[in-house]
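Following: one structure in structure tokens, then a few remarks.
Note that one protein chain of the assembly has been removed; the remaining protein chains are unaltered in position.
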Amino acid sequence: MTEESPDIETPKADVAAEPATPEPPAEAIAASAPQVEPAGEPPLLRIEGVGKSFGNFRAVDRLSLDIRAGEFFALLGPSGCGKTTLLRMLAGFETPDEGRILLGGNDIAQVPPHLRPVNMMFQNYALFPHLSVRDNIAFGLKRAGMARAEIATRVAEMVSLVRLEGMEKRKPDQLSGGQKQRVALARSLARRPQVLLLDEPLAALDKKLRESTQHELMELQRRLGMTFIIVTHDQEEAMTVANRIGVMNAGRLEQVATPRDLYEAPHSRWIAEFIGDVNLFEGDAGWRQGNRLTVAIKDGDTITVGEPRQPVTKTAVCVAIRPEKVKLSRRGPVSDAANTHAINRLEGVVSDVGYLGGLTVYKVKLDSGIVVRSSMANTARLNMDGYLVGQRVVAWFTPDDCMVLEQ
Amino acid sequence: MSARRIFAGPARLAAIAPYAWMVLFFLVPFGFVLKISLSQTAIAQPPYVPVFDVTEGWASIKAAFGQLSLDNFRLLVSDDLYISSYLRSVLVAVISTAILLLIGYPVAYGMARLPKRWQPIAMMLVIVPFWTSFLIRIYAWINILQHDGLLNKVLLALHIVSKPVVWLSTDTAMYIGIVYSYLPFMILPLYATLAKMDGSLLEAAGDLGASPARAFWLVTFPLSLPGVAAGVLLCFIPIVGEFVIPDLLAGSGSMMIGQTLWLEFFTNKDWPVASAAAVALLLLLIPPLLLYDRLQRRTLAGGG
Partner (left out) sequence: MGRRVNQMSRFNITALALGLAFLYLPIVILILYSFNASRLVTVWGGWSLRWYHEFFNDRAMLDAAWMSLRVAAVSATVATLLGTLAAIGLARGERFKGRSLFSSMLYAPLVMPEVISGLSLLLLFVALNAERGFWTVTIAHTTLTMCFVTVVVQSRLASLDRSLEEAAMDLGCDPVKAFLSVTLPLIVPAIVAGWMLAFTLSLDDVVIASFTTGPGSATLPIRIYSEVRLGVKPEINAICTMVIALIAVVIVIASFASKLSSSQGKSAAPL
């Protein structure tokens, strides 16, 4: 298992066509134009129709996914969605009931964990309490039958990589949480696996340490050009570290996309609600005018939205708009000749103000009874012109900021 | 599950030797007890008929089966000696277990309420006597309880009694011995459940208006019931069959079933009746044994 992972010159293997998702992406956001890898390059890891049940519980449901060499891929989902089971199947701790797992073209679905060129970093780190930091890191190298001198060199390299110099002789219970995390990382990287699996690697750290560690992980992954697959339930973490995220729900992949696409162009209402905060308006798709579509929402109001790339086939739709894209003003936007008619204006009364420091979140109860959330950045320290509860305001947003989703 | 399945194969292989051992030296012997309990006494070596001789083939075994009878069990239910020893065993076990619970619970509770760093020490203190020989501990009590022993000396010196009290060869002495020997078996499971209990539960009960005593009865005690059950079974079952303690400390007036069995076996050399007594004792213990088995499996397998 001394085989090295293929070198990646530019580890920005970005989003490409999504073989895993049932439909192609609805909208492409200009900023993250997909950067397709050279054609004919097979993916490093191909998951094909993999399924796994525990008794009657279908943990992973015929799931397919391709992961390219050099990617930092995140599996994100609520607890019980099957993400950990999928990761454990990649590590070999679970055997799929069906499907194939191809690593570099070879099916490893039935290969036991100790024979896979894949390593895992465990959520609780699983450091061997009876071994020192050095012996923990050297553990996998010894199994690989590496020469003693080579092991020493590799361990030293790993120790400096995770900046644990001077700690080599300590036992795990003499380390802080952050140090343990580094030892676990070094231990799983020492064998230079083709794919590194990380199971909630930062869950045990406090918030500050977690954020700095996220950046170290990204930095490390970029430097090593290794393929990382991380499982997390923390969407901020997934969006920070990963270049592509697969969102799982009930054993299936809901969407595989870049963080930006997930947020700005979710495929489904479920994704829109799962990722970030969103205002949803249920309604019926109405008439088209140019590249604008009008949706009649429940209580007589209409919302004009930008025509989605993916034509809406059903009439029952759902308009989603992120709170930070909903602006508030006392009288509505200053009219701007050409665009005025296209801007959505919903009138109502501020019902709640939540000050969060960097942001203030307003809840506006529309005359129709629907509550719309708007978040506004507090960009100036002494700017006191917020809105007060009870104040009458106009909530407005542009058609292009709206997302149309089938219900 | 499958990482576990990878381990399961070798682990099951590991179990083969102990499995075979337990079948041969624990399960199979019960078959012999059952068989001999249905046999007749004989002045022979071994002292019973029929003797199965496998070398003589199937026919002799079949013939031997014909000679089996329930006579020994008929004796057990018709002779007062057996019935009274049977009943006495149950009675002694019930009373002893009740005393053990009354003493063990406060001790375990006190241990669980100790500051955290003192708890392991307290636990060691309870366990250490368990490591010293059980026979020695009974003997130690004979030292104290005998006619001119320490207890009588203290009582006389304090003028609580005017002449030495007879302690040895009484039920009191036997109960002291049993309680003394089995106390760790009661305290440890109780302590284990009480120590695990979340202290904030009592605070919550207090916060909701329960007095400490009520909080104990409404919260602590119900939650400690699994520990109570474990402690009770761990004491009750072996006490029913206890031999050494009643033999050394109790009077010779009435016997427990274990003593009867011993007497039949060693003194009267009546192996079939001794076996029948063992079968009867086992039948009596089957319900608590099943309960204990379930409890044990839950506590041990639950951790994994």
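Every chain is named by a letter (A and B) in the order it is written, and numbering of its residues begins at 1.
In this text, a residue touches a chain if its C-beta (ideal position, glycine included) is under 8 Å from a C-beta of that chain, and two chains touch if they have at least 3 such contacts.
Keep in mind the model is a prediction, meaning the values are calculated, not measured.
**Q** Any idea which of B:84, B:146 or B:254 touches the chain not displayed?
**A** Touching the chain that is not displayed is residue B:146.
**Q** From the listed residues B:107, B:165, B:197 or B:218, report the one that touches the chain absent from this view.
**A** Going through B:107, B:165, B:197 or B:218 one by one, B:107 is the residue touching the chain not shown.
**Q** For the chain that got dropped from the picture, name the residues of subunit A it touches.
**A** Subunit A touches the missing chain through residues 1, 91-93, 112-114, 118-120, 122-124, 126-130, 139-140, 143-144, 171, 173, 187-188, 191.
**Q** Give me the subunit B residues in contact with the hidden chain, please.
**A** For subunit B, the residues touching the absent chain are 1, 3-12, 14-15, 17-19, 21-30, 32-33, 36, 46, 52, 103-104, 106-107, 109-111, 113-117, 122-123, 125-127, 129-144, 146, 148-150, 153, 180, 183-184, 187-188, 199, 233-234, 237-238, 240-244, 247-248, 258, 261-262, 265-266, 271, 274-275, 278, 281-282, 285, 289, 292-293, 296-297, 300-304.
Note that in this section only the chains that are shown with their structure count from here on.
**Q** Could you give the separation in Å between the centres of subunit A and subunit B, each centre being the mean of its C-alpha atoms?
**A** Centres of subunit A and subunit B (C-alpha means) sit 59 Å apart.
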